[in-house]
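Here you go, one structure.
One protein chain omitted, others in place.
By letter and in written order, the chains are A, B and C; residue numbering begins at 1 in each of them.
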Amino acid sequence: MTQKIPVAVLGATGAVGQRFIQLLQNHPVFEIAALTASDRSEGKRYADAAHWVIEGDIPEAVRDTVLLPTQAGIVGARVDVRIAFSALPNDSAQTAEPEFAAAGVTVFSNASFHRMVKDVPLVITEVNPTHLQLLQRQRTQRGWSGGIVCNTNCTVSGPAMSLRPLHDAFGVKRVFAVSLQAESGAGYPGVPSLDITDNVLPFIKGEEDKMEAEARKLLGLLRDDHIEDALLALSAHCNRVAVIDGHIVTMSVELDSPATPADVIRVLSAYRCADVVGLPMAPDQPVVVRAESDRPQPRRDRMTGKGMSTVVGRVRAEPLFGVCGVKYVTLSHNTIRGAAGGSLLNAELAARWGLISS
Amino acid sequence: MTQKIPVAVLGATGAVGQRFIQLLQNHPVFEIAALTASDRSEGKRYADAAHWVIEGDIPEAVRDTVLLPTQAGIVGARVDVRIAFSALPNDSAQTAEPEFAAAGVTVFSNASFHRMVKDVPLVITEVNPTHLQLLQRQRTQRGWSGGIVCNTNCTVSGPAMSLRPLHDAFGVKRVFAVSLQAESGAGYPGVPSLDITDNVLPFIKGEEDKMEAEARKLLGLLRDDHIEDALLALSAHCNRVAVIDGHIVTMSVELDSPATPADVIRVLSAYRCADVVGLPMAPDQPVVVRAESDRPQPRRDRMTGKGMSTVVGRVRAEPLFGVCGVKYVTLSHNTIRGAAGGSLLNAELAARWGLISS
Amino acid sequence: MTQKIPVAVLGATGAVGQRFIQLLQNHPVFEIAALTASDRSEGKRYADAAHWVIEGDIPEAVRDTVLLPTQAGIVGARVDVRIAFSALPNDSAQTAEPEFAAAGVTVFSNASFHRMVKDVPLVITEVNPTHLQLLQRQRTQRGWSGGIVCNTNCTVSGPAMSLRPLHDAFGVKRVFAVSLQAESGAGYPGVPSLDITDNVLPFIKGEEDKMEAEARKLLGLLRDDHIEDALLALSAHCNRVAVIDGHIVTMSVELDSPATPADVIRVLSAYRCADVVGLPMAPDQPVVVRAESDRPQPRRDRMTGKGMSTVVGRVRAEPLFGVCGVKYVTLSHNTIRGAAGGSLLNAELAARWGLISS
Partner (left out) sequence: MTQKIPVAVLGATGAVGQRFIQLLQNHPVFEIAALTASDRSEGKRYADAAHWVIEGDIPEAVRDTVLLPTQAGIVGARVDVRIAFSALPNDSAQTAEPEFAAAGVTVFSNASFHRMVKDVPLVITEVNPTHLQLLQRQRTQRGWSGGIVCNTNCTVSGPAMSLRPLHDAFGVKRVFAVSLQAESGAGYPGVPSLDITDNVLPFIKGEEDKMEAEARKLLGLLRDDHIEDALLALSAHCNRVAVIDGHIVTMSVELDSPATPADVIRVLSAYRCADVVGLPMAPDQPVVVRAESDRPQPRRDRMTGKGMSTVVGRVRAEPLFGVCGVKYVTLSHNTIRGAAGGSLLNAELAARWGLISS
């Protein structure tokens, strides 16, 4: 039996950190070797420092783990980790992630800080796996032995998963995307209940810009040392609704060439990514298309493919774009696929491809 | 002091019927003379037959009112009403509304059955008041002494209120509209709680078609004996969310001529309808534009203008439509402006214009 | 490998029926041989007749199963089932359950109709397993070859699970119980969203009486041909709150003899039922006591023990009952432990004990 790869979770006490820990329990490839937190929690037992907010309990295996500071030197002095999963807030990510990368750790990050940096791959495993190759260039250029790989904003995840096969088959020109996002997307404590009970918040700071920029990079082409943005234009409107987990996005898509709803359903359902087959976190189907008129729904469908599949429904013609128009709805689990689970799958593929420095 | 006009409420026990009764309390122009219900409730006291579901209590004035059957002959034999407000379900509306119209009653209806009928005015008072003139033609053609006036689907109300001044100022070509609709839009019992707690329903039966068709008729031109549809094309995606009252609609609008967000804000804020000034249900401003980044919100803004104003926020450029594009959010109270309150204001204007047969 | 026991699910299309089907997937002892429904759905494919409302999808194995009418003769002519799980509404249960019992089927019922009948065991497996022996007497007296076993009202489940060990250790005299019940307790469509969004319903029809009567029978003693009610007195107040699954009940308990909170925690935590050890649906611990100040919580704790454990928290002194008083909170999953899962465990024990006629 192969030995598992020891990993660190950076910023382990927050909501995304908790999800990482949950998904890493009994993981066949990775095992937790270190947990870090902000200075305030350093030195505490995990169970004392973390206010566990996701379903279930703190796993026994980490209850007594003592939290390390989020400093590459200190972590490196204690354990030899080659991979770190970062659930850091942006300001910590800005400085800590490069430090770990320089120290030989490949960081799979949920923070947005480095996403649009030229030589940092922004990857949804089944959407643009080859972008992981940028890691090599990043190492050469920066003299790092580790590296940084970002995963996307949780809201763009479902749209990008559905646009990938459509872009390949028909070309995607323009997209109107409107999100109905879950509370957990804002972290914990996040959205005050007084703001969302019997209410909708029609605005999420920075979210629309991120969706628009990240979609282009995700569907872009890997060039020598950077990603050339895809030409598609996406316009987003982001709303927060009273849902725990699972982001809904309605999509009105203008394709480059004509396609019927039946064509689109066929292409989406047939979409597979050979690179990920057999990886622990990989769902059987990246995109699951439902035929019912009223699906996907967050509570009923978010765990499709253990929370890693994008669920698409209501595929129909978009009359405003004529024969090149299609309308549908996507659902993606924002804290699994759109956060911790997405990072894990990225790391699994990077490990398979030998992109983790040893 | 002028005598009040006696009115009937048809289908008075349901949620919309209750709202009519609530809004007719202390109304300066109308007073309730008859309440009707389905056969099952006929002959009962209102307080015994109605399961009151809106805020507050059943008004004292109607608690003991005995429910009549929804039959023009029987109602007419008891009281002399010239106006009826219809909260009937579609199947009853189909037969009962024409009977009342034939019997000399002008019916202001919330049912969808007659909305797209050629000689039936579909009116939002400030959007297309002149369409009320179709009543005359309806009477001539059908030999009715009364008539039928419909108000719109509750969801198209906010979009239409905002599109009217934009259409006049710049022309509207295409609209992508995505709704986040309140539970009360489905009536009572309506949406099961198990379907909407921690959930979104991405589909509302028939709603998208209604929005698309009604928008064109609302913004259309009154011709001799019909409405010539406006040329604009609207594509809708309708969702149900866990909100009591107040429909949010995000709008991406392509205008015929260029306009900046500042232009749009100016035009929306300046929009007034002289015809309705001074009418009891008319809000001071049909469209209220808010400057905050995170408004309108259903719970906080739905009662703007006593629930009769459309609240617009987040006016910004729509990059996918270039210099002719604008994006914003509308909020409209679906059971006041989008239902009972809208009908009342239609009736108030019809009465002011002498369009109620006496 | 032993052959599985073929079972029927009566009333398979409703919410409880769905839960039965879900829990019977891959069950090591039972396998579904027949599904019945009301006349309206008879002859349809299950996937066409059922509006699936619980998480996940209709299991593949039953999608194409054709629904039989809920008639013992017709079911018996098609398949040889010895066990039926009944999710029937009360009016159907009244007539159909005895028919199946007479035809040799042991019915494990969720309906309330037969619960308080003298020779019908009302059983929570770990609370009063020996009451299952009443089946023998039932068969003798009624000439049935099958029988009827009821499980309890979903709300009394958590209280009874916690009272059993306290009653054994200290005696229970009086209980003030206040419930905060989930929406799913009312079935589907059940509670209208307009009644529960931003609201509490402080009344659930018949529920308080059921809790009070069933608690006494559950903790009662098996006599020759009936259960002698326990002497304890329980007073209930039942509320509905905006929660999907999981009933919270606050408990103020007067014991017969003094006990400290530490005593109570010890007794509850140590509580085991040897009879159920190793049964597929049996949780490791019937009662799980949590130490955190703010648990149990429905969303975070309802799946404890796969939804079969009762979770207790906030154990503290009840000053109004002096040294004999204790206060705590219970949580029980109402559609698993309190309904389908409870019935399954009852059937598993009955099968182990040879109480299923063959």
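Observations on the structure shown:
We take it that a contact is a pair of C-beta atoms (placed from the backbone, for glycine too) under 8 Å apart; a residue touches a chain by one contact, two chains touch by 3 or more.
What you see is a predicted model; the values in this text were computed from it and never measured.
In the complete assembly, the contact with the undisplayed chain comes from A:196, out of A:196, A:211, A:255 or A:276.
From the set C:114, C:167 or C:295, the residue in touch with the chain omitted from the display is C:295, counting the whole complex.
Where chain C meets the chain that is not shown, the touching residues are 174, 176, 178, 180, 195, 197-203, 205, 233, 235, 237, 239, 241-244, 248, 250, 252, 293-300, 313-314, 318-320, 327, 329. Although one chain is not drawn, its touching partners on chain A can still be listed: residues 15, 53, 183-184, 188-198, 242-244.
If you put the missing chain back, the residues of chain B touching it would be 55-56, 197-198, 244, 299-300, 303.
By definition in this document, only the chains that are shown with their structure count from here on.
Comparing the centres of all chains, each the average of its CA atoms, the largest separation from chain B belongs to C. Per-chain CA centroids place chain B at a distance of 47 Å from chain C.
Taking each chain's centre as the average of its CA atoms, chain A and chain C sit 40 Å apart. Annotation for chain A: residues touching 2 or more other chains are 197-198, 244, 299-300.
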